[in-house]
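Missing here is one protein chain; the remaining ones are kept as they sit in the complex.
First chain written, first letter: the chains are A and B, and each begins at residue 1.
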Amino acid sequence: MTQRITNPRDLKALQEKVKSEIDLRSGPKDLRITVHMGTCGIAAGARDILTALMHELGAAKVENVSLQQTGCAGLCDQEPMLTLTDKAGGSFRYGRLDKNKVGEIVRDHVLRGQPVLEYLIKA
Amino acid sequence: MSDDGIVKCACGEEASEEELLARLDTVLKDYRDKPGALIPVLQIAQGLFGYLPESALKRIALGLDKSYSEVAGVVSFYSFFSTVPRGKHLVRVCLGTACYVRGGKRVLDALKQKLKVDVGETTPDRVFTLEVARCFGACGLAPAIMIDEEVHHRVKPSRIELVLSKYRNGNGDAPVERSAKR
Partner (left out) sequence: MTNVRTHVLVCTGGGCIASGALEVSAALREQIERHGLLEEIKIIESGCLGPCAVGPVAAVYPDGVFYQNLRPDDAAEIVEEHLLKGRVVERLVRKAPAGETVPGLHEIDFFQKQVKIVLRNCGVIDPQRIEEYIARDGYQALAKVLAEMTPEQVIDQMKKSGLRGRGGAGFSTGLKWSFTRKAAGDVKYILCNGDEGDPGAFMDRSVLEGDPHSVIEGMAIAAFAIGAHQGYAYIRAEYPLAVERFNKALVQAREYGLLGKDIMGSGFDFDIEVRMGSGAFVCGEETALMTSIEGNRGEPRPRPPFPANKGLWGKPSCLNNVETFANVPVIILKGAEWYASFGTEKSKGTKVFALAGAVNNTGLVEVPVGLPLGEIIYDIGGGIPGGKKFKAVQMGGPSGGCIPKEYLNTPVDYESLSELGAIMGSGGMIVMDDDTCMVDVARFFLDFCQDESCGKCPPCRVGTKRMLEIVTRICEGQGQEGDVERLIELGNVVRDASLCGLGQTAPNPVLSTIRYFRDEYDAHIREKRCPAGVCSALVRAPCQTACPAGVDIPGYVSLIGEKRYAEALALHRERNPFASVCARVCFHTCEDKCRRAGLDEAVSIRGLKRFMAEQEVTVQLPEIRDSEENAQRKIAVIGAGPAGLSCAYFLARLGYRPKVFEAEPRAGGMLVQAIPAYRLPREELAREIRMIERLGVTIETNAKLGRDFTLQSLRDQGYDAVFLGVGAPLGSKLGIPGENADGVADALRFLREYNVRGSVEVGKQVVVIGGGNAAVDAARTALRLGAETVTILYRRTRAEMPAYAEEIDEAEHEGVRLATLVAPLEIVTKDGRVAGVKCRHMALGEFDRSGRRRPVAKDDEDFVVSADQVIAAIGQALGSDEIFNGTKVKLNRSGFIAADPLTGQTSVEWLFAGGDAVLGPWSVVAAIGAGEKAAVGIDKYLTGAEHAFWRTERRPDTEFDPEADPVQYPRAKIHTIPVTKRKHNFQEVELSWSEAVARREARRCLRCDFRPAEDKACGEEI
């Protein structure tokens, strides 16, 4: 199924293709939510956060949000955490999450565009 | 998954030793020609049996054309291998530096008290085996313990029972919920 890459041009072409796919996915109106799922994140409950997010997004019938997983962002102390990237390219890191906080983030930030400042990671 | 070299514990499936040895033979056939096969095979065997019984070690020595003493020597070298039966769940307490600094020893003491076993021992009901380990790399969330392949972070001695109860599976002990602050 996967197209084998047989020369450097193939790789470039593939890169362009996946880039545009990813751009398409997080198009001009869309938000991207990334849940950090390294060992530390998972130990801190990132799986529950991902489940809660899917549940909340589903319940709110949100369709312009892509949900992704990624590795550790280095801030183990703040796990479980997620990064929300908005259309303007701003990224918002939320830390020490629980189900209730996820609910608020979906309600306020995803649906109304108001970041939930209390849960943003501050140094 | 077995392609990836990851072996899920066979606990729960009741297979006779004969059946397990037969499975081991298949594994040995696959690995016979691979260089440096002994350790991966031992890892798989431990996954199958839950520990490394003498019968399995003998079979491995035979299958890989090595002396029994060489196999036994390798087994005794690595702390992951066990030649005595282990409990259904392996509880490992991280005593890496970060966990140690954040109170890992107190967690270990609490576990010893709670399970009434010492390090390296298995509870009489064969549910838990207690071991210590060096660093799971969850230092950011110390102190950590690892039960089977799941890491639990910021464990407090007073919350040990809560963590264990999830693994007991109707073993009679109801979880004791406590409102520990922070």
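The definition used in the following text is that contacts are C-beta pairs under 8 Å (C-beta built on N, C-alpha and C of every residue); 3 or more make two chains touch, one makes a residue touch a chain.
Keep in mind that what you see is a predicted model, and the values were worked out from it rather than measured.
K.L.:
Which one, B:Tyr51, B:Tyr100 or B:Tyr167, makes contact with the chain that was left out?
P.N.:
Residue touching the absent chain, from the options given: B:Tyr100.
K.L.:
Of the listed residues B:Val91, B:Leu108 or B:Ala142, which contacts the missing chain in the full complex?
P.N.:
B:Ala142
K.L.:
If the hidden chain were put back, which residues of chain B would touch it?
P.N.:
Contact residues on chain B toward the absent chain are 3-6, 35-40, 42-43, 73-74, 77-81, 95-102, 106, 109-110, 113, 133-142, 146, 149, 156-158, 178, 181-182.
K.L.:
For review purposes, identify every residue of chain A that touches the missing chain, sorted by number.
P.N.:
Contacting residues on chain A, toward the hidden partner: 2-8, 10-12, 14-15, 18-19, 21-22, 34, 36, 38-40, 42, 68-78, 83, 90-93, 112-115, 117, 120-123.
Throughout what follows, only the chains that are shown with their structure count from here on.
K.L.:
Could you list, by residue number, the parts of chain A that touch chain B in their complex?
P.N.:
Residues 39-40, 42-44, 75-77, 79 of chain A touch chain B in their complex.
K.L.:
Inside the complex, what are the residues of chain B that reach chain A?
P.N.:
136-141, 144, 150-153
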